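After this line comes chain A, so read on.
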Amino acid sequence: MITALLYTAAGLLLFCLGLWSFLMHRPLLRKLIALNVMGSGVFLVFVALAYRGPEGAPDPVPHALVLTGIVVAVSATALALALGRRLEEAERD
Partner candidate 1 sequence: MTLTAWLPALIVLSSAIPGLVIFFLKEEQVAARTLLNMAGATVKLLLVGLLILGIQDHQVFESRLALAPGLELVLHADALSVLLVALSSGLWFVTTIYAIGYLEGSPYRSRFFGFFSLCVSATVGIALAGNLITFVIFYEILTLTTYPLVAHRGTPQATRGARIYLAYTMIGGVLLLAGAVWLQVLAGPVDFIERGMLAALPVERFGQLQAIFFLLIAGLGVKAALVPLHGWLPQAMVAPAPVSALLHAVAVVKAGAFGIVRIVYDVYGVEFAQALGLLTILAVLASITIVYGSVLALLQDGIKKRLAYSTVSQVSYIALGTALFGPLGTIGGLVHLVHQGLMKITLFFGAGNYAETLGIHKVADLDGVGRRMPWTTLAFTIGALGMIGIPPVAGFISKWYLGIGALKAEMDWAILILAVSSLLNAAYFLPLLYRAWFRDPPAAWPKESIPRGALETRASLLVPPLITAALALALGLFAAAPFGVLEWCRLIAAREYGL
Partner candidate 2 sequence: MIDTLALAITLPLLGALAAVARPRAARAIGLITALVTTAGVAALVIEVAQFGLRRTDLGGWGAPLGIALQADGLAAALLAMTNLVALAVSLYASDYFGDGPIRRHFWPLWLLLWAALNGLFLAADLFNIYVALELVGLAAVALAALTGTREALTASLRYLLASLLGAITYLLGVALLYAAHGTLDLGQLANAIAEGPVAWTALVLMTGGLSIKAALWPMHFWLPPAHGNAPAPVSAALSALVVKAAFYLVLRLWFGLYDTAATLAAAHFLGFLGAGAVLWGSWQALRAERLKRMAAYSTVAQMGYLFLFFPLLAAAEPGAAREDLLAALVLFALSHGFAKAALFLAAGHIQQCAGHDRIAELSGTAQRLPATTFVIALASVTLIGLPPSGAFTAKWLLLSGAIAAGQWWGVLVVLAGTLLAAAYSFRLLGRAFGFEPTPYRCITAVHTEVPALALALTATLGLGLAGDALWTLLQVGGPR
Partner candidate 3 sequence: MVPWLASALLAVGCFFYLAGTVGLLRLPDRFSRLHALTKADNLGLGFLVLGLILLAPDWLYALKLALIWLLVIVAGASAAHLIAKRAVREQEETPQ
C-alpha cells in the first residue's frame, strides 16, 4: 500500500507541475510537453492504484486504460504539432 501511495503522490505532483507549467507558459511546444507530463501523472495514478504488492498480480484494467490513454495522448500531440507547423507556414507567408 505504501508503494501505491508513494507513486500516487508522485503522479499527482506530476499532474500539478504540468498544470502549473501549462498555465504559465505560452509556447505551443511547452504547453504540449506540460500536457504530456500531466497525462503521465494521471497514468501514474492509474498504474499505482493497480499495483497490489510484489506478490499479487496487478489489476489489468487500469493498465489497459493507461495504454488507451497513451495512444490518445500521442494522437493529440501529433495533431497539435502538425497544426503548429501549418501555423508557422501560414505566418511565414
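Before moving on, here are some points about what is shown:
Here is the rule we use: contacts are C-beta pairs under 8 Å (C-beta built on N, C-alpha and C of every residue); 3 or more make two chains touch, one makes a residue touch a chain; residues count from 1.
The candidates were selected such that all candidates are chains of the complex that A comes from, given by their letters.
Values in this document were obtained by computation on a predicted structure and should not be read as measured data.
Between chain A and the candidates 1, 2 or 3, touch in this complex occurs only with 2.
Listed in rising order, the residues of chain A touching candidate 2 in the complex are 15, 19, 22, 28, 31-32, 35, 38-39, 41-42, 45-46, 49, 61-62, 65, 68-69, 72, 75-76, 79-80, 83-84, 86-87, 90-91.
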